[in-house]
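Working notes for the structure below.
All protein chains but one are shown at their positions in the complex.
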Amino acid sequence: MQKTSFNILRAAHAGLLVTNLEKALEFYTEVLGLELSADGLLANTAHLRTLAVKDACVLSLEEAEMPGVSHIAFRVGSDADLEALELKAVISNRAHYWMTISPYHGRALRIADPNGMPIVFFHEMERDEMLLQQYDKHHGARPMWLDHFNVFVPDVALSERWFCENLGFRTSERLLTSEDNVFAIWLHRKSNVHDIALTNGRGPRVHHIAFWVRDERSILDACDILAACGMHGQIERGPARHGISNAFFVYLRDPDGNRIELFTGDYPIFDPDNPVITWHTDDPQYATFWGTPAPKSWFEEGMLVKGFDGCFITPRKPSIETRPPTSD
Amino acid sequence: MQKTSFNILRAAHAGLLVTNLEKALEFYTEVLGLELSADGLLANTAHLRTLAVKDACVLSLEEAEMPGVSHIAFRVGSDADLEALELKAVISNRAHYWMTISPYHGRALRIADPNGMPIVFFHEMERDEMLLQQYDKHHGARPMWLDHFNVFVPDVALSERWFCENLGFRTSERLLTSEDNVFAIWLHRKSNVHDIALTNGRGPRVHHIAFWVRDERSILDACDILAACGMHGQIERGPARHGISNAFFVYLRDPDGNRIELFTGDYPIFDPDNPVITWHTDDPQYATFWGTPAPKSWFEEGMLVKGFDGCFITPRKPSIETRPPTSD
Amino acid sequence: MQKTSFNILRAAHAGLLVTNLEKALEFYTEVLGLELSADGLLANTAHLRTLAVKDACVLSLEEAEMPGVSHIAFRVGSDADLEALELKAVISNRAHYWMTISPYHGRALRIADPNGMPIVFFHEMERDEMLLQQYDKHHGARPMWLDHFNVFVPDVALSERWFCENLGFRTSERLLTSEDNVFAIWLHRKSNVHDIALTNGRGPRVHHIAFWVRDERSILDACDILAACGMHGQIERGPARHGISNAFFVYLRDPDGNRIELFTGDYPIFDPDNPVITWHTDDPQYATFWGTPAPKSWFEEGMLVKGFDGCFITPRKPSIETRPPTSD
Partner (left out) sequence: MQKTSFNILRAAHAGLLVTNLEKALEFYTEVLGLELSADGLLANTAHLRTLAVKDACVLSLEEAEMPGVSHIAFRVGSDADLEALELKAVISNRAHYWMTISPYHGRALRIADPNGMPIVFFHEMERDEMLLQQYDKHHGARPMWLDHFNVFVPDVALSERWFCENLGFRTSERLLTSEDNVFAIWLHRKSNVHDIALTNGRGPRVHHIAFWVRDERSILDACDILAACGMHGQIERGPARHGISNAFFVYLRDPDGNRIELFTGDYPIFDPDNPVITWHTDDPQYATFWGTPAPKSWFEEGMLVKGFDGCFITPRKPSIETRPPTSD
């Protein structure tokens, strides 16, 4: 089985479940600054785009009884890549099926990773004119692109092997416990630190979905706008800088508790042979370069993910037990 | 007569004449980010406020047949200060009269300076809740306060004496010709570089009205928004940094050609005995710290000012002839 | 006795005690970006200046056995103002004496406020060329000016009366308990939110000394530099935004634990009749506009202040007992 028989491009689309679409839209459009896609507002779903890519839709919100994640999806280079992925799933005897993720996307293939985390791949998508120079429309946090997913899985090392050996992902940074077990990994296909990060934890669950923003001011603006609207309770962690990835970040909870990261300041990885950076969990700067620990909720809470049967997947206990220091 | 028998606080209000109120409002509210005052939109006038002061109104736009300036006004510390100013005008045999500048302001006294430039003073004004923490409303260049006026006068030294000796203004910076004649002066009452600057030129005319903005990004944002709206022709000079005052600036022309400066990065002057900084016109860095000269229009064009009879005052030739280097 | 018989200009100088001058200087010059004054490095003292004022010295560090504050000082408008202050101290039967605060300053008068907090006043001082446009020297947090002092006192209302009625300070913002007792006040002479803030607490002690910086980036830079040097443990609180004053802040502890605030984003107060803004302690946004509480240390720890006998003043219990929510 060849590593390079298909070309995964990047993290490209997410589907979120929200219990109140109107309230969710206020958060995602007015505060975060995502723009409605053309014909993006439907009865119980809304489709949104960002400023610096031409994708007609990068985030879909669906009104549902429970919040959570319907899918996280990667774009591949061609339709043939999808078929190669399907063949690989068949050969590996790995659960998979074809689905539709939005009206803006062609057929999509869902495959379960070895931890049971469903990963979706698509190629065809609608494009629209880039909003980057329509500065009169920019507002909120001015999100440039959907950058990556962060996922809790019970066994990080197992998924890392699958993503790297089977899907051609590359590790950019790696976090080890004091016993040198893999606690978390940052994997990328596009040219920056990650398209997906996998963290040891009760899973599969999605920890957060991240948008890249233009500068630190955009992140401070998001906090100020939330505070002005009495929504400062949605700020869970930060703003601060991560040691890993160097990202200047803030973690927000949408009105349903779904977790969104806004960040900037990571670094590009242009070279396939870029050396991996390794951190250890006993260095507090890995988490926050400036030292402050994250709150307990940040380590413990995550978003449930829809399984193949349309029900939420029941998370399993992580392989590594931990009690990281928290701020509360 | 004592210098300190009255207390002028600061540049506080301007009245501008525009030929198309709707187009002007698009520029002042959507691009510059001024907010409409409470009940601020009337038949042929509009009243506007800024984000970091409680003044209910700092700029009034009046639809008229010709663009220009109806008045520039300073706030004084008390109503008694107005009476002391009137007495001084009577004693000095200086033309003056009482007027109304907006529905948000009490009686105002207009006095002609020795160059014939009408200066208005008021004390009473309405206040409104500060918008500084209503971040969800901030947009455009996010103007914090009306900061200063810049005025062309035929004889700068004459006006400097009047402002400093009679009105208690202090000089912060001074620009001399190679023959050590006063070419321009920066005068202040509030604690920064200027409330009014006087420049040698055909006058009296108003060169520009300046708003202080929060940071350099706000100025770049204004340019980007103008460009996105196809209004980049309104950018006359900059963004760049002045040597004098250290201001990071951009000069814009409103749809009628009235000139507005947005700036940040000047310095505070807390001490009445702060030493004056002196520049010479043969040092190109006085104008632009980074070296680029201003365009010819910036040196030659200005806004006509309404006189006591309601007609525009006819400007007179300046006392110093100059041909500064220009970029065009 | 007239309120306006003297003119206090601003918070202008502080003397700090450090146990290791070399380590302290690394913190104050390399990280904070203060510049050594001319001839500022002596055997066991160092004198420092900031970028946007001409004061030859705004902070003096003295090597001592215990950290703490030797004095906080305000500049007055003239030497006659000092004499008027002395007369007022004599009439009020208030402890006072003349002292020297640095080689750059003329005689200084120290008066105890009603809570026993020593306040120093001076007029004469040396100036040096402003560093604002010597951008090649700017580094660290690029501190623009010493802005204010924050002091713990047992009885805030008592000191507020003295500062306002006797010294001509004005209240900009006020924090009340749910029973409407004065918990903290922000008082100013110069044209921004404060020159001194008084907070209910074990005192007299100095809570922090604050420097105004140019923008949010300067504060993030300070954190990044501290973290790069392994000194992230010196970051006590923030970066975040205060509700009161709107300041974007970070609180740092120098190597001896003396507390320094870096901030920007407050607002100007140009008018003596500017309305006071009132907050209540049950609104968590007063402390952090974005909601996060401060750590316990921030509420409990403070710097001891040298008394008239050269010994540290023993702090007394505050009049209001509180247990504010903390992050730890």
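Read from first to last, the chains carry the letters A, B and C; within each, the first residue is number 1.
In the analysis below, a contact is a pair of C-beta atoms (placed from the backbone, for glycine too) under 8 Å apart; a residue touches a chain by one contact, two chains touch by 3 or more.
All of these numbers come straight from a predicted model, not from anything done at the bench.
Engineer: Among the options A:5, A:20, A:133 or A:314, which residue touches the chain absent from this view?
Structural biologist: Answer from the full complex: A:133 touches the omitted chain.
Engineer: Pick out which of C:65, C:136 or C:282 touches the chain that's been left out of the picture.
Structural biologist: Here the residue in touch with the unshown chain is C:136.
Engineer: Residues of chain B in contact with the chain that isn't shown?
Structural biologist: Contact residues on chain B toward the absent chain are 216-217, 220, 223-224, 226-227, 232-233, 235, 239-241, 248, 285, 289-292, 327-328.
Engineer: Please give every residue of chain A in contact with the chain that is not shown.
Structural biologist: Chain A touches the missing chain through residues 9-10, 52-54, 75, 77, 127, 130, 132-133, 144-145, 190-191, 214-216, 243, 246, 265, 267-268, 270-275, 277, 289.
Engineer: Considering the whole complex rather than only what is displayed, give the residues of chain C touching the chain that is not shown.
Structural biologist: 30, 133-137, 139, 215, 217, 221, 224-225, 227-229
To be clear about the criterion, only the chains that are shown with their structure count from here on.
Engineer: Name the chain whose C-alpha centroid is farthest from the C-alpha centroid of chain A.
Structural biologist: Here the answer is chain B, farthest from chain A.
Engineer: So what's the Cα centroid distance for chain B and chain C, whole Å?
Structural biologist: Computed value for the inter-centroid distance: 34 Å.
Engineer: Multi-chain contacts only, two chains or more: what residues does chain B have there?
Structural biologist: As it turns out, chain B has residues touching two or more other chains at 133, 215.
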